[in-house]
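Just one protein chain is left out here, and the rest sit where they should.
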Amino acid sequence: MSASRLEAFSDGVFAIAATLLILDVRTGAGRLGSSLVHIWPSYAAYAVSFVTIGIIWVNHHTVFAQIERVDRLFLLTNVVFLMLVAFIPFPTGLIAAHVRGGDLGPADLAYGVTLTMTAVLFNALWFYAALGNRLLRPGADARVVSGISRSFLPGPFIYLTATLVSLASATASVALFAVIAFFYVIESSLFGRASGGSGEA
Amino acid sequence: MSASRLEAFSDGVFAIAATLLILDVRTGAGRLGSSLVHIWPSYAAYAVSFVTIGIIWVNHHTVFAQIERVDRLFLLTNVVFLMLVAFIPFPTGLIAAHVRGGDLGPADLAYGVTLTMTAVLFNALWFYAALGNRLLRPGADARVVSGISRSFLPGPFIYLTATLVSLASATASVALFAVIAFFYVIESSLFGRASGGSGEA
Amino acid sequence: MSASRLEAFSDGVFAIAATLLILDVRTGAGRLGSSLVHIWPSYAAYAVSFVTIGIIWVNHHTVFAQIERVDRLFLLTNVVFLMLVAFIPFPTGLIAAHVRGGDLGPADLAYGVTLTMTAVLFNALWFYAALGNRLLRPGADARVVSGISRSFLPGPFIYLTATLVSLASATASVALFAVIAFFYVIESSLFGRASGGSGEA
Partner (left out) sequence: MSASRLEAFSDGVFAIAATLLILDVRTGAGRLGSSLVHIWPSYAAYAVSFVTIGIIWVNHHTVFAQIERVDRLFLLTNVVFLMLVAFIPFPTGLIAAHVRGGDLGPADLAYGVTLTMTAVLFNALWFYAALGNRLLRPGADARVVSGISRSFLPGPFIYLTATLVSLASATASVALFAVIAFFYVIESSLFGRASGGSGEA
C-alpha cells in the first residue's frame, strides 16, 4: 500500500470524526434563548476538540511528509491511532454534558485518557518510522527529523499531566485542555511543528 | 503540506456537513401524512443550508485555484473556518424545529451568527492569502484577484444585515436567509464568482 | 473547477449518504431475537436504498467519463442533485418504520417523489452537458452519447410510475421499488449502462 493512500484514508477519518462532533451539541428543555446560552460548554467542547483534531491532522501530515513507504506494523499502528482519534467525540460529549453537576471528574478523566493515548500512539507511529530511518524517504534531513522527534515527545506527558490534574480539580483540568489546544494553535508545538523547522506548514 | 491535500480534506468536511443535515429532518407524532406536510420547514431549512454549503464549497475552490502554497496561519484559519462550516447543521436544525412557536428568534439568531462568522473567516482566509500576493501562484492575474476580493467582501455584511433583521422580525430574517441562498445560486455573488471573472466555474 | 474535483466531492456525498442509511436500522422493544426478525423491512429498505445509491453513483461516473469541463450551471445542478441523493436516507427510514400499520402510503409517496426528482435532476445534469456537446470531451463518440441518453431517459418515468402505483396500493409500490433496484442491478438500464455501450464499467 502506498503512503499516500493511507494518508487519504486517515484524512477521511479525521474529517468525519471532527464533523461528527456537532451531533453532541444539543439544546435542552426550556426556552430556546436561555438554553442556547446555557449550553455554552457544548460550544467550547466542540471548538476545543475540533481544533485538537485539526492539530493532530496537521502533525499527521508532518509525519507522512517524511515517509517513503509503509509496512504492516506501521499500518496497524495507524489503524489503532485512528481508532483513538475517532473515539474523541465520545468524551467530548461527556464533558459538554457534565460541566455542570458533580460528574465532571469522570468525564474529564475519560477525555484526558483518550488524548493521552492518542498522543502515545502518535509518537509510536512517528518513532517506529523514524528510528534507524526505517520508513523515511531517502532525502530526509536528519536535523528536520530530530526536530520533529523533539517536538512530538512532550505531547503524551503534557496530556498526562492535564489528566492527572483532574484528580485534584476537574474544572482546572478542563480549563487546561482548552489552554493546551489554544497554545498548540499558537505554538503548534505539542505534536510538533508541521514542518519541523520552518514557519510554514 | 500541499494546497491540494488541504483542499481535499476541506472537501471532506464540506461533504459530511452537508450530508449530516438530513439527520435533522424528522417526522413528529401523529399521522405520517399530515406530519410529512407539517414539517415542510425542515425541508426548506435542509435545502437552504445544503445549497449554502454548496456555494461556500464552490467559492472555497475559487480561493484554492489562485493559491500556490499554504503556510501555518492559513492552515489554522482554514481549520477554524471548517469548524464553522461543520457547525451549520446545528442552527439549521434549530430553525426547522422552531419555525412554529415563539422561539424562532433565538434559532434564527444562532443561524445568522454562524453564517456571518463563516463569511468573516472565509474573507480572512482569502485576504490573508491575497494581500501582497502572499500565497498566490505566480501567474495569478491581478484583475481576477481583485475581482474575487470585490465579490467576497459583501458576504459578512449581507449575513450580518439578515441577522440583525431577526431582532425586528425573525420570520423576515429567515425568509431573507432563504432569499440570500437563492440569490447566490442565481448570481453566485455572495462569496464571489467561482472564476472571478468568466461565466465558468 | 475541474470535473475530477467535482466528481470526488460527489463521491464523498454518495459514500456518506449510503453509509448513513445504517442509522435507521434499529431494533424495537421486546426480546431481541424476535425484534431482529420483526424489523426485516429495515434490512430490505437498507439494501434497496444502498444499492440504488450505488447504481446512481455508477451512472454519475458514466456522465463524468464523457465530460471535459464543467460550467456554473452544471455545478449548481449537481449540488441540487446531490441534495436529493443525500435526502434518500429520510424516506428510506420512513418506509422501514411504516411497512406495518396504516401509514405506508405517505412513506412510500415520500420515497417515490424523492427518487423521481433525483432521476429528473440526473437527466437534467446529463442533457445539459450533452446537448450540443456543450461540456463533452472532444473525442466523445456520438453513438455512445446517444446510447447514454436513451438509457437515462426512462428513469424518471419508471420512478414516477412506481410512485403513482402507491395511490392504488402502497405495498405494491414498495415491492415495485425493490424490483426496480434489483432489475437495475441486473440490467443497469434505469439510469443507463455505465459504459454506454460495452459490457464493462
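The first chain written gets the first letter, and so on, giving A, B and C; residue counts start at 1 in each chain.
FYI, a contact is a pair of C-beta atoms (placed from the backbone, for glycine too) under 8 Å apart; a residue touches a chain by one contact, two chains touch by 3 or more.
As the structure is a computational prediction, the values presented were derived from the model and not from experiment.
Peer 1: Taking the complete complex into account, which shown chains does the hidden chain touch?
Peer 2: Checking the complete complex, the chain left out touches A, C.
Peer 1: Out of A:25, A:67 or A:94, which residue would touch the omitted chain in the full complex?
Peer 2: A:94
Peer 1: If I consider the whole complex, including the chain that's not displayed, which of A:32, A:48 or A:70 touches that chain?
Peer 2: Of the listed residues, the one touching the omitted chain is A:70.
Peer 1: Take the complete complex as the reference. Which residues in chain C touch the chain that isn't displayed?
Peer 2: Residues of chain C in touch with the missing chain: 7-8, 11-12, 14-16, 18-23, 25, 27, 31-33, 36, 46-47, 50-51, 54-55, 57-58, 61, 65, 185, 188, 194-195, 199-201.
Peer 1: What residues on chain A make contact with the chain left out of this view?
Peer 2: Residues 1, 5, 8-9, 12-13, 16-17, 20, 23, 69-72, 74-76, 79-80, 82-83, 86-87, 89-90, 94, 98, 103, 105-107, 110 of chain A touch the chain that is not shown.
Throughout what follows, only the chains that are shown with their structure count from here on.
Peer 1: Which is it for copies chain B and chain C: same residues on both faces, with over half shared, or different residues?
Peer 2: Both copies, chain B as well as chain C, present different residues to each other, with under half of the numbers appearing on both sides.
Peer 1: So how far apart, in whole Å, are chain B and chain C when each is placed at the average of its C-alpha atoms?
Peer 2: 26
Peer 1: So what's the Cα centroid distance for chain A and chain C, whole Å?
Peer 2: 37
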